[in-house]
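Before anything else, here's the structure in question.
Note that one protein chain is taken out, while the other chains of the complex remain in position.
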Amino acid sequence: MNAPVILDRRRVLAGGGALIFSFSLTSAFAQDQAPGAAPAPKPPGSLATTPYLDSWIRIDADGGITVFTGKAELGQGLKTALQQIAAEELDVAFETLKLVTADTRLTANEGYTAGSNSMKDSGAAIQNAAAQVRELLVAEAARRLGQPAEGLRTENGAVISANGKRLTYGDLVAADMLHVQAQPKSKLKDSATFKVMGQSIPRVDIPAKVTGGAAYVQDMRLPGMVHARIVRPPSYGAQLTECDTAAIEKLPGVIKIVRDGNFLAVVAEKEFQSIKAMNALSAAAKWKETASLPKQDDLLKVLTSLRSQDFTIFEHSNPAVTGQKTIEATYTRPYQSHGSIGPSCAVAHFTDGAMTVWTHTQGVFPDRQGIAEMLRMPPASVRLIHVEGSGCYGHNGADDAAADAALIALALPGRPVRVQWMREQEHGWEPYGPAMVTKLKASLDGNGKIADWNFEVFSNTHSMRPGGAGSMLAAQHMAQPFAVPEPKPLPLPDGGGDRNAIPFYNFPNARVVHHFIPEMPLRISAMRALGAYHNVFSIESFMDELAALAGADPVEFRLKHLDDQRGRDVIEKAAQGFGWKAGQTPPLDRGYGFAFARYKNHAAYCAIASEVEVNRETGRPRLVRAVAAVDSGQVINPDGLINQIEGAIVQSMSWTLYESVTFDATRITSIDWQTYPILRFNAVPDSIEVHIINRPGQPFLGSGETGQGPAAASIANAIANVTGKRLRDLPLTRKRIKDAIDA
Amino acid sequence: MTGPSRIIASVIVIALVAGVVAAFAIAWQPAIAAIDPPAPQAFDAALVKRGRDLAAIGNCSDCHTVRGARNFAGGLPVPTPFGTIFSSNITPDAETGIGRWSEAAFRRAMRSGVNREGQHLYPTFPYDHFTNVSDEDDRAIYAFLMTRQPVHAPARANQLSFPLDQRPVIAGWKLLFLRRDAYQPDSTKSAEWNRGAYLVAGLAHCGACHTPRNALGAERVSAQFAGGDVDNWHAYAINDKSRSPVPWDADALYAYLRNGWHPDHGTARGPMAEVVANLSQVADSDVRAIAVYMAEISGAPTPDRKRQGEAALAQAKSPPAQATQANPAGASIYAAACASCHETGRPLPYGGVNLGLSTAISGPDPRNLVNILLSGVRAVEGERSPIMPGFAASMNDTQMAGLLNYLRARFSNQPAWTGVEKTIADARRTETVLLQTSAGPRSAPADPTQRDKP
Partner (left out) sequence: MMTLKVNGHDHQVDADPDTPLLYVLRDDIKLNAAKFGCGLGQCGACTVIVDGKAVLSCVTPLVLLEGKQVTTLEGLGTIGAPAPIQRAFMEEQAAQCGYCIAGMMMRAQALLQRNSKPTDEQIRAELEPHLCRCGTHMRILRAVHRAARLMDTADAASTGRSAP
């Protein structure tokens, strides 16, 4: 983990029988090609942008196989899942594969590891690349054996003929054999024959994590490495007016103080020396601050009064249907923190004019672009290598820490520099999940069905990820600063603030407006599920309000408005697993809630039923149990999928019941776990049950973010069920619940 | 909060000295006729709301609710050297609660410590204070309790040995110490002061902890608010004997009682944390009234004390003094274990009070400080609240004593404590070190005076 993975390409190329590759790809896949199709169809997933097979899979002469992905392990189990896919389609033993993840020198540029897209992008690319590589190997074997390919089979890293002759992949691979472009379609295995995919293979990263192995960028120790700490400004826009560093330079172990405008850092031989020096430097630094933050307790007014660009993103009308009873409601979500347990960290090494940065960024390529721009170096001279960090749940301080390390390393050529943020820096400077406001209005027709639906969402962009230098704090703080790039709404169908704003239900009349707010009073960016968290919370809470108006059972009411069969299936599965019955009475002080969404309206389906207990005197809520059903297409690793959904429910519960970033006119005031409390063990549910609906042979739909919105709404609906009061402002705190009960 | 052990001790003395002599006429109380539990709707909503506030001022739920169990259903064990007394079910359950109590029966319990059936109640229930509660306020509290959720929870039998398990002996104690006076307003004082005096002496029962008790376990009227002992904590003197480095005034008291902390004094801990959690929910005017009255009780500081307070504040704001060389080990422990929060300059309640302002370090003995050091301050579930790690596992008694001596020498102008190691050993043994932070809705103040460096 410490050392960069170096794959010797010459060794790869020198392998095998060295016969000149003369196989005709066109004929091999001729049967898959649509005759006369005008624009050439593209291969699936990230193969479309990185088509060479050897960008994904390389085979050594000794049969060693390395799989490459431009995506990163974030603790979501990505490595294991991708390795399963490759092992399945290549027909090799799972444990024999080597996997290289995001590295600007070695892997494909797959952008960010985000949006629950890894399986759709990289999983599909590796699956298809592996299938095509296997086909090439079989064809080569057929050629060598003089037998038709149809009579050959593959098993455990070898091609085997009908008469038992065995040629290993190492024997078969030759020179540039895999340096060919992928075909649009592959001969994928029949899912019924899967041996590795669909199995709960234990995660490859867990053994090191539970035995103290080097597992994280925080654990890297390069020869000659030194430790740096940053002194961040006390607030957004603060200017460093004076800083006498003379005394600090004399502190034990201090090597260098790096100052560039408002960027201030100290480097020391040992880690704790750097912290002591940071404290001294922080005391010496004087800043001029400006009060620029909005009113924390009036976000509804703040957001709805900021200038916005308005887009009607969905409109559907059927004048034949008109509403009779109308209700409206406004829902709000505060700024929320990613709150990684391990503050962001990076190691950078500048040597011989080249910069190498080890980072837990979600996007090594875009981050490289930003760092190269900041350092005014050609991107080719900058290499970013992903090494795991603490879980990030979106764009946290990872990219900023990488930029910090690079900027400091530039000032200390030859010495690897490790930077780790302090707790208050992570909490105070990470780009938060944006605050949001949604306004809903709907009517029921005479039959208790929704006749019309109006949905408006007010929000910032949901991604200020790097690409340019201006996205990163170090570059913003330099004497010659880089401007923060202009925020843009993220395009649909994925969307940003409007992710999942368009209802997945069938409504005869519907209109959805996205009020995109360019101005960003707080530093914000992508947080798990983006706008879908609040939009699903709003839609699914409002669906319950409408069900109540119609006098209908919440589950039946949803089914009444949903044609999509897979959606209906997860709803029915969750309801059945929970023991949901229309008109049921929960035990004393308990309530039941239900919610459903299809993430991004085109990814995984998820329905969650929950039971919540509320203490009527204190208002304290407790999630007692939750039952989820999920359809994520073809399942690669069932236990991994369950782990993701369990985690989504528990994390979303913490967001939903407890969390909001706090600030005064000048500074962020939620800067640690006292001021930004999250779930602790005393509030962990009694049980969480996840039911998977597997769809063999169907495309991978991803799973990382699908649970966030439904979990929130399901809990909110259960609270409304037990208290009889509807809470529409996140978080649904004890105090708000108590006030509602007492009102 | 009361000092149960002292009350029990008093009961023993009564039993031996005066008990049997106590007139049967006093011991005998009639039952009051049972009623059908009234429907919750029978009570006026405004009355219930007022009762909620009064019940919070009276701290009812803390003794009548077992953590994590049903509200007001009783069953909280109060361990004493003589046995254990369990709090009673005060939900309107007909069988096991007070569902069949009329308002008159409830008022008699509050005033005289007698239940509906006519039995004497142990004075762990502080009716010696509740005597002054007005009819009107008793009515509101009754309305509040009768509209709670009824919970079937039979009383747990007290674990007391003879003769303490004989309720008539309580009558003797009452004869000596129970004053049945209604509150008499002082017309020379403001309405706010009078309100404060009424609450402090009555419902809030502040003296139950903060007034020392005599040999018979009753509060010493002559030493009112001079500091008492409760559950292995010292309830500080809150009269002119206060040892707080900075003298209290009405504004500081108000902020402390309302928010649970004050920048010049620190954060409420131990049993007081529960009190401030309750006070954070009640009418602002009542908290203000309590503060105004108590400020007069503690009196205007002497010029000397005022000067010392200003000096302590000035020192807290100046750069940290050099560590005392006499105790390098204590200084090292302080630097790594304490200063990382207490010396960051970060304001309360999240920064940790500058220890030069801490009453615990200037106090007569180190008990409270030891309690906090051992167990720390736990996070309140899902709410902004101060957190301090406990050090019971990482420091042995000698190391902790070294730290305490260092803190005392550096941060107070008081003589060294004696018997520090014994205090630590005792505190480790005591199972009743109930450290809990307030569950009150205290949130990070969002004004510029409460800033910190991100």
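In this document, chain identifiers A and B correspond to the written order of the chains, with residue numbering beginning at 1 in each.
To be clear about the criterion, a contact is a pair of C-beta atoms (placed from the backbone, for glycine too) under 8 Å apart; a residue touches a chain by one contact, two chains touch by 3 or more.
All of these numbers come straight from a predicted model, not from anything done at the bench.
Among A:643, A:666 or A:706, choose the residue that contacts the chain missing from this document, as touch is defined above.
A:643
Among A:103, A:171, A:205 or A:456, which one is in touch with the chain left out?
A:205
Which listed residue (B:223, B:255 or B:335) would be found touching the missing chain in the intact complex?
B:335
Per the definition of touch given earlier, which of B:253, B:395 or B:424 contacts the omitted chain?
B:395
By the contact criterion defined above, which parts of subunit A meet the unshown chain? Give residue numbers in ascending order.
With respect to the unshown chain, the touching residues of subunit A are 74-77, 200, 202-203, 205-216, 218-219, 221, 227, 270-272, 275, 339-343, 388-391, 393, 420, 422-423, 639, 643-644, 646-651, 653-654, 672-674, 678-682, 684-685, 687-688.
If you put the missing chain back, which residues of subunit B would it touch?
Those residues of subunit B that touch the unshown chain are 328-329, 331-333, 335-337, 340-341, 376, 378-379, 387-389, 391, 393-395, 399.
Definition applied: only the chains that are shown with their structure count from here on.
Quick check on the complex: what are the subunit B residues that touch subunit A?
49, 52, 61, 65, 71-72, 148-149, 350, 379-387, 439, 441, 443-448, 450-454
Could you list, by residue number, the parts of subunit A that touch subunit B in their complex?
Interface residues on subunit A, with respect to subunit B: 232, 234-235, 282, 291, 296-297, 424-425, 427-429, 588-589, 615-618, 620, 657-658, 662-677, 679-680, 682-683, 733-735, 738, 742.
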